[in-house]
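Okay, so here's the structure we're looking at.
Missing here is one protein chain; the remaining ones are kept as they sit in the complex.
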Amino acid sequence: MLQILFNGLLNGAVIALPAIAFTMLFGILKFPNFSIGAFITVGAYAAMVANTYFGWQLWLSAIFAMLITALLIWLSDQLVFKPLRSATSITLLVVSIAVAFIVESIIRLIFGGDIQGLDLELTRPIRFGGFRFTIDQLWIIGIVMLVMLLVSIILKYTQLGKAMRATSDNFDLAEVRGINTSHVIAATWLMGGLLLGLSGLLIGIDLVIEPQIGWFLTIPVFAAAILGGIGSPYGAMIGSVLVGLAEELTGAFLAPSYKVAVGFVIIAILLMFRPQGLFGLPEIKK
Amino acid sequence: MIDYLISIATYVGFYMILALALNLQWGQTGMVNFGIAGFYGLGAYTSGLLTIDAGWPWLGALLAAGVLNMLFGACVSFLSIRLRDDFLAIVTLGFAEIVRLVLLNEDWLTRGPRGLPIDVQPLSGSLDRESYGIFYLLLVFVVVGFVFFVTERLRKAPYGRVMRGIREDDLVAETLGKNVLYYRIQVFAVGAFFMGIAGALYAHYVQNISPEHFTPMLSIFIWMSVIFGGAGNNKGLLIGASLVMMIIEGTRFLGDFIKFIDAGSLSSIRIILIGVMMILVIRFRPQGIFPEERFRQP
Partner (left out) sequence: MPETILITKKLFSGYYGGDIVKDIELSVSSNEIVTVIGPNGAGKSTLIKTIAGLVPTREGNILFEDQRIDHLRASEIARLGIAYVPQEANVFRTLTVSENLEMGAWTLPEKKEQHAKQVYQLFPDLKERKNDRVGNLSGGQRQMVALGMALMVDPKILLLDEPSAGLSPKLVSEMFDIIKSVNQNGVSVLMVEQNAVQALKMSDRAYVLASGKIKLDGPASELLQNVEVRELYLGVSS
């Protein structure tokens, strides 16, 4: 049981940062961006390039991955999403799926479809009664918690953070109160890119690196964001843990391959009965 | 060569049926269905399993596939009460993925990833291979014609006008007193029925199906057909479906001539091309290549 809880926490940690990125982008731009999975993959591959091709240390590879991902996701806004700012959210959803497929295919073209990995020291799992974990996994959880704390501080105490929360809450009102929402939008993309890039590295540590790795996270991330209330980064953090736990429990009691269905089921139930999630305001109706 | 072209044309036929069905659901009432692959796959497996395991005749299995899909379609369409467009898209995508997972995992029934061989075919044995290909092509296009006829009639009829009203504005349609939900369910179910038929036709044509034939990518291809043709426009999407198939096959052809690109890379290039085209069409010609004609009073 402890193992399930730990694995759930780990799962949650892995999707927490992308969930924050996703929910903030959704809150400000009002559409679900399904390309975030592809950018997690970008982060993973960028980290791999830095780590195994350039031979850099993990921490430096992380920074490299974060910067590359932020740049590319910002580019996707400039090229694709910004010109479509006034489009409906379904159109933007479809376009974001197209972007996801394009990015994933480009990665596949460059790196091939084989499974790759980071240059990590093999560590022995630590056993504790019936419970096992590795140091790497603890690192992941620790780093994610640190970054979540950092993001919380930025959002709560900095001018930019407050402007982001305000713009996500009410775009037009932010404009008329004098906030330059274009800057806020750019900052949100950048922050999202940094978070997604780091997540890519963490995925590379926890699992493997292959072109579809990010896409598989898209639905759990979306579920976590909806569960926590769209636009609420704190909600996304809690939502991630809950989704992570739900997946582990499902894997334990049903077949492990049904884990991916959990996200969909959570999404369907929430959207039907409580679309504002746990911490959102009742507003996302038709 | 002729065989190849006939085969391509047959595949175009399947896409046309799916696109017409999707257009019924989306173009006429605004319900977004990203679960096409799920309905297609359900139809394929239902018909396949009924003929192989239960010994049903081909035609009966085909119709059963359609009917089962209708039931699923009606259920899924209930979701549209509470779900706005983008969420409905995601949930229907979820439906398709869950269908695929079940097909993959419950291999005691479906044979899982190994694939389900289906050797039952209409008129099997009575024609040589080449003639059979032509026969099946004609069969598929008869169905295409039928589906086109039905969806066009629905579009032009007063029923069709109601559906367009629903697409334009929920509130308006509701204040007109029509039972929005009732129409939605009906339309969705009819669309699902046709998708099931398409799936069954596909299954008995390729004679071996597996869950990986029914991925989200397929749903994207069908959406592309509708987008190219201009949502709401049935004639346009027939051309759209052909265009999409040409792109898919065109890139396959390219592979035969350019030897140094392997199949995997080709697949990636194909997807990049389709994705870019989709974005370009949405960006620069969102009304499609053949925009919906202004609705004329009959």
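Order as written gives the chain letters A and B; numbering starts at 1 within each chain.
As a working rule, contacts are C-beta pairs under 8 Å (C-beta built on N, C-alpha and C of every residue); 3 or more make two chains touch, one makes a residue touch a chain.
Small disclaimer: the values here were computed from a predicted structure and weren't measured.
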Shown chains touched by the chain that is not drawn here: A
Option from A:Val151, A:Ala174, A:Leu196 or A:Ile238 whose C-beta touches the chain left out: A:Ala174
Touch list for chain A against the chain that is not drawn: 162-163, 165-166, 169-170, 172-181, 231-232, 281
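To be clear about the criterion, only the chains that are shown with their structure count from here on.
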Centroid distance [mean C-alpha coordinates] between chain B and chain A, Å: 32
Residue ranges of chain B in contact with chain A within the complex: 32, 79, 82-87, 89-91, 94-95, 97-98, 101, 104-105, 170, 217, 220, 223, 264-265, 267-269, 271-272, 274-276, 278-279, 282-283, 286
Chain A residues touching chain B - in the complex, by the definition given at the top: 31-32, 80, 83-84, 87-95, 97-99, 101-102, 105-106, 108-109, 112-113, 219, 222, 255, 257-258, 260-261, 263-265, 267-268, 271-272, 275, 284-286
